[in-house]
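The complex appears here minus one protein chain, its other protein chains still in place.
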Amino acid sequence: MKKKSWIRKNLFANAWSSLATIVFAVLVVAYLPGLLNWMVVQAVFGPNVDACQAARGTGACWGVIAEKWRLIVFGRYPHLEQWRPALATVLLLGLLFASCVRKFWTLWLVPAWIVVWVVFFWLMHGGLGLSVVPTDQWGGLPLTIMLSTIAIAGAFPLSIFVALGRRSKLPAIRTLCTVYIELVRGVPLVSILFMASFLFPLFMPVGKSPDVLIRVIVGLILFWAAYLAETVRGGLQAIPKGQLEAAASVGLGYWQTQRKVVLPQALAIVVPAVVNTFIAIFKDTSLVTIVSLYELTGALSIALNSDANWRPFKIEGYLFIAALYFTFCFAMSRYSLWVEKQVHHG
Amino acid sequence: MAEPIILFEKVNKWFDGFHVLKDIDLQVAAGERIVICGPSGSGKSTLIRCVNRLEEHQEGRLVVDGVELGDDVKAIEQVRRNVGMVFQQFNLFPHMTVLENLTLAPVYVARKPKAEAEANAMKQLERVRIAEQAHKYPLQLSGGQQQRVAIARALCLTPHIMLFDEPTSALDPEMINEVLEVMIELAGQGMTMVCVTHEMGFAKAVADRVIFMDAGQIVEQAPPEEFFSNPKSDRTKDFLSKILGH
Partner (left out) sequence: MRRPSARKRWSWRSQAFRGLLWQVVAVLLVGFAVWFLAHNTLENMRARGIQSGFDFLKGPAGFDIGESLIPYDALDPYWKAFLVGILNTLRVAIIGIGVATLFGTLLGIGRFSANAIVRGLCYAYTETFRNVPILLQLLFWYLVFTEVLPPVAEPVSVGPFLLSKAGFSFPWWVEGRWSVPAPGAFSMEGGASATPEFMAVLMGLVFYTSAFIGEIVRAGIAAVPKGQVEAASALGLPRGLQVRKVILPQALRVIIPPLTSQYLNITKNSSLAVAIGYPDVVSIANTSLNNTGRAVECISIIMLVYLVTSLSTALFMNWYNKRVAIQER
């Protein structure tokens, strides 16, 4: 009974609704079999080039993923050493998730992050008993996760100072911070990456240009700090003036007031927005492929462009990494919604 | 008369073009209890907020507890340590427990050891009769309880002067008395108090002097008996008839 009334209310409430339902039903009948046929029935799942070529046009070739997944996921990292980026990434993700749980929000997070970064770079780069893998061979998912994590870990603290600066009473500091924020937010990330790639070497003392990976990391941090600063500023603005006055009346100075009274409240408010920015960072890390760092998107290209047999099945490869990105981003956006609810309840 | 603990000499203040305080002259002796009243917008809050320099005055001399207030950072620090303030909206720190609210300044401003600060905080909480709530968060308390915590917080730095800016106006009527009782008790212990309030019962009971402000000026000041029974200026009469009239 209940089901019947649900159907009437949600599928056939009026003429338009009924029409939409019928159109949808017709589309499903017309196209779903073909789609399923391509995706599953006629698809080739094994890493078999000939079968894939034979099924071309009628069935998907998921075999390309079975064949190339290690190249796609790890980029050009040496095959035998790929356990290292895998382990390093798991460590990093573990700590990232832990940092999202309110129970762990203590000062212990700082040394934990330092230790994990040190271990991460040791595993990735090598030395101390591990063979050295130069940064130009880093790639794939570990690089994506590393770049986005390091970008937010660096940009977030910086953004707090910039946001405070933009609200400062001192005109010179306020102007500097405002100009920085507006300049950076006014230009596309690509231009910052070009800067990191072409101009950064010119900016450094002659012959002392750092590795392209480091240049890109600096670019990402400076870029995202401007966006996060606006997010943090939103949180600062939400703190009532009375809090500042109360802090001043008991004699707290500027920095004490910010550290003990303002920031703890403001940052708690902006956690969901920061998670959303992290999602944006994670997605936009794909842009570093434009300056020849082979993260997930770039790794797919190296994996397939060089191999004429598998090259025709790049679409399946794109769908695969799209699914990877989707999984990560969707999970994080759910988390952000959950945190938002917590903030509203607490 | 001994050296006044608060001294206003021809103090003037402007908000941009707007003249809020006009030639304020006022002396408060140590241990004196002052009530300030006046219509909304007359500059009462601004006046007492100048005392701990939440607002800065532009002209005239303002000496608090022997320190002349000016642009000097150290002077401001010292004054704020010796002057406690209670706000209309309580302004407790919502992310800290009651106890943390009370120990924050003693630990970070007065650099007292934590244990000592906590012991003192508990003593102040008992003074405002709310010790059992020490580990709750402010938003879990009623308005009256929050305001008493705010008073205790101000007391934790053992101030020489307490400023109150309409401490009961944000409270539901049934909670006003519990706050007033605490304030009366404080007055009985010889604390110098400057209190903006429209609780005329409180003024009659504890004030040594009532000050009436209008349009940025001190229009009239007198002991409460005289102030209420025999106001001199027409503006005062008008104001009193409005707030006592019904």
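Going by the order they are written in, the chains are A and B; count residues from 1 in each one.
We take it that a contact is a pair of C-beta atoms (placed from the backbone, for glycine too) under 8 Å apart; a residue touches a chain by one contact, two chains touch by 3 or more.
Computed from a predicted model, the values in this text were never measured in an experiment.
Listed residues A:Ile160, A:Met195, A:Ile217 or A:Val232: the one in touch with the omitted chain is A:Met195.
For the chain left out of this panel, the touching residue among A:Ala30, A:Leu170 or A:Ala308 is A:Leu170.
Considering A:Pro111, A:Gly129 or A:Pro205, the position touching the chain not shown turns out to be A:Pro205 (whole complex).
Residue in contact with the omitted chain (choice from A:Glu67, A:Glu245 or A:Asp284): A:Asp284.
Residue positions on chain A in contact with the hidden chain: 10-11, 13-14, 16-17, 20-21, 24, 169-173, 176, 182-183, 185-191, 194-195, 198-199, 201-206, 279, 283-284, 286-287, 289-290, 297, 312, 314-315, 318, 321-322, 325-326, 329-330, 333, in rising order.
Contact between chain B and the unshown chain involves residues 14, 16-19, 56-59, 70-76.
FYI, only the chains that are shown with their structure count from here on.
Averaged C-alpha coordinates put the centre of chain A at 51 Å from the centre of chain B. Remark: chain A residues 240, 242-243, 245-253, 256, 260-261, 264-265, 268 touch chain B in the complex. Listing the residues of chain B that touch chain A in their complex gives 52, 54, 77, 80-81, 83-85, 87, 89, 91-95, 104-105, 108-110, 153-154, 157.
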